[in-house]
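Okay, here's the structure, questions in a sec.
Note that this complex is displayed minus one protein chain, with the remaining chains in position.
The block that comes next holds chain A.
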Amino acid sequence: MRFHVCCGFDLQLSSDIFRDILDSIIVDVASESHRIARLGLDRNLDLEEEELRMSAEARARASDPSHSGEANGKYIVDIFGQSHPAIANEIFDCMNCGRSIMAGRFAPHLEKCMGKGRKARLKATRSTTAAQNRYTRGSPLSSQTPYSNSTSMNRSSNGSSAIVGDDYSNGNLEEP
């Protein structure tokens, strides 16, 4: 390579390379800004502001009476333009007791349907403490893990929320 290395380097060459690198970076920055501008991403000034705006827009769309034929106009419209009732109203037969059940009421029905059936079938040989722990009204101290007691979770609507959730049970979400 024929440039003069010994007496301090080819300044023109290194300057050219510097200029070349800088220009590439400038193009990158311009390209990124261009993308942001064309995609409208610079409108997300503040995440909260954006979320407020989007929920306001969604509310406006939902309360627009022309969107669904329902009388009370409160149903949400999905992305296909369909509206669904708040409680699923398809009717089918419970596979446990054979009764006709409405889909939206199936889960509570199943709790009682299977729970009562089990209770009735409990033999005396089963340990009573196990039965008490499983069906007792929710006291946070009595359940070992968050998942042990789905029935008591539903019955204890008095606000004992220690069972619910893992990391966020104390209400502290990490700020991004």
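In this text, a contact is a pair of C-beta atoms (placed from the backbone, for glycine too) under 8 Å apart; a residue touches a chain by one contact, two chains touch by 3 or more; residues count from 1.
We adopt the following convention: contacts and distances are computed from a predicted model.
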Among "pyruvate dehydrogenase (acetyl-transferring)", "Phosphatidylinositol glycan anchor biosynthesis class F", "Transcription and mRNA export factor ENY2" or "DNA-directed RNA polymerase subunit", UniProt-listed name of the chain not shown: "Transcription and mRNA export factor ENY2"
Which residue of A:22, A:76 or A:107 touches the chain not shown here: A:22
Touch criterion as defined above, residue of A:34, A:53, A:84 or A:112 at the omitted chain: A:34
Chain A residues touching the omitted chain (full complex): 1-3, 5, 9-10, 13-31, 33-34, 37-38, 40, 42
